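Just dropping this structure here.
In this view, the complex is presented without one of its protein chains, the others remaining in place.
The block that comes next holds chain A.
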């Protein structure tokens, strides 16, 4: 164990040697170190052995997830219990047993369904976090890894248990959200049912409606995977994709074009400079707004104020950009928080 605190142990050189990747000069250096001490040779031999023989299953270990496996086991257990229960009921009907016994078994079945329901409900509470917004509400969700999600009105998002451990996956069930993803080695994935979106360090926004999915990339690159045929599209900043799921056996229709920054909704913003946001606020809400602090002029906003009151929209805007507003007479003044 002396080697662990010994600063002269040439670890990177040993690393290259274990890979069989030493230059002539490095090889000489390693041989000198090996020749210097029997303990050096013993350490190298042990490491070589561990490197070659003990790491075979490491990838499998890192890939496996006990929570995912447990959920699979629970599903299996419940299926078996349900099948067993069905079998009992059929047996009784066939045999024409007494009414009292039937009632008893139905009561047991009902109790089973109730307990299963409670277990499933409890599991869903324990195992994942669900977020949903009302028709005039927005929510900002901060995830453990620093990723930020703005959930727009009438939207539902699930963050499954184990997020940021082996996997960084969230499920956008419906509605619209803006994702500002903290880049890490583990890719960030948004599951959309028929498709999935994987980031490569970026911010993007997704709207999932019943009949279409739209992904707009604000910065970086995202990868859209069409699950029906595993087709992959890489989208760069400023691009958007609209996916219309096919019916029956037909493939989904995928349209890629550049982002229409506002579209026909004046209160929808994608990476829009604050002065531009304010200008549109003034027009739509008919209020006077002044940027009182020049240092916030450069801030940009992405979000949708559709359906929000003026006060609600101002609150969302200020929270998102870490700024504040105060009212004096008929004007609103914006400044740093």
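Criterion: a contact is a pair of C-beta atoms (placed from the backbone, for glycine too) under 8 Å apart; a residue touches a chain by one contact, two chains touch by 3 or more; residues count from 1.
To be clear about the criterion, contacts and distances are computed from a predicted model.
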Name per UniProt, for the chain absent here [options: "HTH luxR-type domain-containing protein", "MHYT domain-containing protein", "ABC transporter ATP-binding protein" or "histidine kinase"]: "HTH luxR-type domain-containing protein"
Per the touch definition above, residue among A:69, A:144 or A:232 touching the missing chain: A:69
Identified contact with the non-displayed chain, of A:54, A:211 or A:330: A:54
Missing-chain contacts mapped onto chain A: 1, 3-4, 11-12, 14-16, 19, 21, 43, 46-47, 49-51, 54-55, 57-64, 66-67, 69-70, 72-73, 76-77, 80, 119, 184-186
